[in-house]
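For this depiction, one protein chain was excluded, whereas all remaining protein chains were kept in their positions.
Naming follows writing order (A and B), and every chain is counted from residue 1.
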Amino acid sequence: MWRKLAPVLLCMLLLTGCWDRLELNDRAILLGTGVDLLEDGRYMMTANIVVPLAAGSKGGNGGTPGFLTETAVGKDLTDAKQNMQKKLSRVAFSGHRRNIFIGESLARHGLSHLMDQYARSPDVRPRSNIYVVKGGTAQQAMSLFYKLETNPSIAVQKIQEKVGAPISRSLLDFFILINKDNCGVMPSLKLVDPEVEPVKKTDNDSPPQPTLEIEGIGIFNEELKLVGYMEMDDFWVRLWVTNRLKHRDQTESIGGKEDTVSIRLTHLKSKVTPEFNEDGVSFNILLKAKGEVIENNTALALADEQAVKDLEQQFEKILQSRAEQSIKKIQTGYGLDIFGLGDSIRMFHPYKWRRLEPNWENTFKKAEIKVRVDLNVRGTGLDLDSLVPERSREDSQ
Amino acid sequence: MRISNQQLFWMIMMLNVGINLLIAISLVIQDGHQDAWMSSMISGLIGVAASYLGTRLALRHPGQTLVEFSGVILGKWLGKLILLPYLFQWYIVIPLIMRDQYTFVHINVLFMTPVWMVVGPMLLVIVYAVYHGGIEAIARCTQVWSPILLVILLITFGVTINNLDWKALFPVYALTGAGPILKGSLVPAALLGESVNVMMLAAFVDKPGRGTQRAAVSGVLLAALFITIGILWVIMTFGWHIASKLKYPFFDMVKLVYLMEFIQNMDVFIMAVWLVSIFIKMSVYVFVASYGTAQWVGKTGKWRSFIWLPAVTTFILAMLIIRMNVPNRLVLNYLWVGTILPLNSFLIPLLLLIVSVIRFPAGSGKPGAVQPDGGEREQTQTAGEASNENQDSRDAKSTNAGTQGKAYYS
Partner (left out) sequence: MSWFEGKEQAKGNDKPKKEPKQESKKELKKAVEPARIGEEQPEPQELDRGESGVEAGELDSGEAEPEPESEVPEMGAQEAEGDGDQGRRSESHSAKSAARGKQEPGSPQLPEQARGDAQSGHLAGQISGRDAGQDAAGDAGQHAGQDTGQNAGAADPAADPACDPKSAPGGGSEAPLQPGLEDNLKRFEASFAKCSDIVFRRFVIMPSGTKAAAIYLDGMCDTQQVEEAVLRPLMEGANQGADRFVNEAGNEAGNKAAHAESDAAQLEGRLVSALQVSRETQFGVVIGQILKGETAVLADGSPEVLLVNLVKMEQRSISEPTSEKVVRGPRDGFTESLRTNTSLIRRRIVTPRLKTEALTVGTFTHTDIALMYMDGIVQESMVEEVKGRIKDIDVDGILYSQNIEEYLEDKVYSPFPQVQNTERPDVAASSLLEGKVVVVVNNSPIVLVVPMTYWSGLQAADDYTERSMYGTAVRWVRYIFIHISLLLPSLYVALTTFHPEVIPTPLLISIASAREGVPFPAVIEALLMELIFEGLREAGIRLPQQVGPAVSIAGALVIGQAVVEAGIVSSSMVIIVSLTGIASFAFPMYNMGTSFRMLRFPLLFISGFIGFYGIMLFMILLTVHLATLKPFGIPYLAPASPLEASNLKDILIRAPKWKMNKRMGLLSGRNRRRSPLG
């Protein structure tokens, strides 16, 4: 008798409630969050929330934007989030949050009080991007309306991917780097105004708007304080040295004149070889790339193989000096080994690393770094010479 | 109840893969750093040794479980005494695993569901499986699910290749020493060493012999292989600093998968792998516990009515452990590594083996149903099966026909 009753009772137990079930339209889907530091020391959190009706297929890009921005203040991130919940009619859901924006002032102040949540909380997806907003606050960055995407957070994420950086990993990379090398890098954004003042003549005009731009990286020291930036022109060197750069179009002036040659670099590799001497370490960095000429505005006749070789060598020199300059800037300016040079010692000469590690920062500052570039120009895009007549180019010189 | 050698192989493999990938990885990396994969290989060897020992011992007394032949080897009372650590192990393992599973599910998926709602249904499914099918149904279930799980695991490994950085493995061996590596290998060794419980399962194999030995050993080997690959992958993805701090690094690694804007956050499906694997482990242990207790007490035939014993203790103990929030590190390092690994997995089987070789040079027990206990098992099984199957058929007249019908299947 009880055997028949038991399943019924068990099923009734099920009905006592569904605890974790949350309807989709009871969730506020956060796509990006930003943190800023207020003057009184509290943190202000900004969130980009999807408005489904407008962002869905029926809504659109006209009319209301597909997102709304919400802010809240708190003592740390969880506190701020809870305070934000007071304003939200739906439960904040960060499962899809891919972008975290850090305001500059907060970054300079130091992130060590904040970052713990990003590792511990189960909400956070390791595959997230984290950015520093240069010269602004996160809130400003997140309120911008980006026309190409429904949501500025997604926009920024996609920009980063297209630039050549690894897709959506900056949070994880930041953590790895911090733990490994005691320094960290984070992509930095800047709000830029259009280069030319927009003039709107009719109502339907769509002149360029203020928008976000990936500017470079921000450099953090081991206390997670922002110490400086690396511009885009230098940033790619770091990517190259750490074997992360996927492609780059490099434009240089050749032969001292203003005319430029642009080469598309692919297959970028680097090899760091340390050399040990009594005072410390010196590094030989070999950077390899393959290239194709995509724009030639000089008078060089690229049909000639020798000319191509010349071009190669000149480019190599230029790249080399650029790289050395960038590295020196960081080395002397900040003393942080963001290029991963110490890794090469640690990985392949571990016993020496044991000796060097306690004093690595100083050793790094004094280390001599030599760069050699090996470029292999494979194609010039055209079989013979340029379509632009030679005489016109010579005239301009 | 008969299982085949191949089913034994799958069971042992599944038993070990799931739990190790779940809880052991971060502990190993804490000690072994970037050489944790070496620790894992060493632990694999230790596990192989344990299971080899176990099968060797069990095959000397075919058809008899650990409870039976320990009584045969050492005499009745001493045999029963020496089984106490095993009984303890069986009864405590299940709540511990249940706790691990609850924590995992709770943190990642269901954070508001009460404990009994997560633990209860799992326990019910386990009890149903053990009661209605015994080890045979569990073995068949394993045989069906294992290839699927293997494929999912392989796909996971393949899909996460993009995130790997092989440089994170360097330097090899130099910065860590032999000491930490060995220390790191102890925890998975303890878990793999539980395979010595094959001593209980080998009695049910239909063709005991070298095939059984091969099955058990290769099960442990393959499991160790997968765990090593898992550890390798985790180190290469995160670097050992982070990996040692994450609670479920394998899981987090899967969270990183991002293909073509479409496949993302596939960790929920990995949870399926773990659930099945843990289910298999727990049901095997519940079976072993209830059958072993029944044999220990002497009532082999009624082992089904003993199922409530591990079930209830599991439930209560699991709730207790969860409430008290005993840290896993404590349990694993002290209890498991310190006591159970040496004692249950090596010392006692060695002792039994030596005494067995001395006392019964040719081994005792014959394969099949000739032993009094074994025979009892056969008959009671048939009757039990027949009665089970005919519970809802129309009348008892078909019992004869039913028994007759079962006679020919192997």
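By our rule, a residue touches a chain if its C-beta (ideal position, glycine included) is under 8 Å from a C-beta of that chain, and two chains touch if they have at least 3 such contacts.
Given the structure is predicted, the values throughout are model-derived calculations rather than measurements.
Within the whole complex, the absent chain has one touching residue among B:28, B:57 or B:122, and that is B:122.
Residue in contact with the omitted chain (choice from B:275, B:309 or B:355): B:275.
Here one chain is not drawn; of A:22, A:192 or A:303, the residue touching it is A:22. For chain A, the residues touching the chain absent from view are 14, 18, 20-25, 27, 29, 31, 50, 52-59, 66, 93, 95-96, 98, 125, 150, 154. Although one chain is not displayed, chain B still touches it through residues 4, 6-7, 105, 109-110, 113, 117-118, 121-122, 125, 128-129, 132-133, 136-141, 143-145, 261-266, 268, 271-272, 275-276, 279, 389-390, 392-395, 397-398, 400-402, 404-410.
In the analysis below, only the chains that are shown with their structure count from here on.
In whole angstrom, the spacing between the mean C-alpha positions of chain A and chain B is 45.
Those residues of chain B that touch chain A in the shared complex are 107-114, 117, 120, 124, 163, 167, 170-171, 174-175, 238-239, 241-242, 245-246, 252, 255-256, 258, 264-265. Within the complex, the chain A residues that touch chain B are 10, 13, 19-20, 95, 119, 122, 125-127, 167-169, 172, 175-176, 179-180, 343, 346-351, 353-354.
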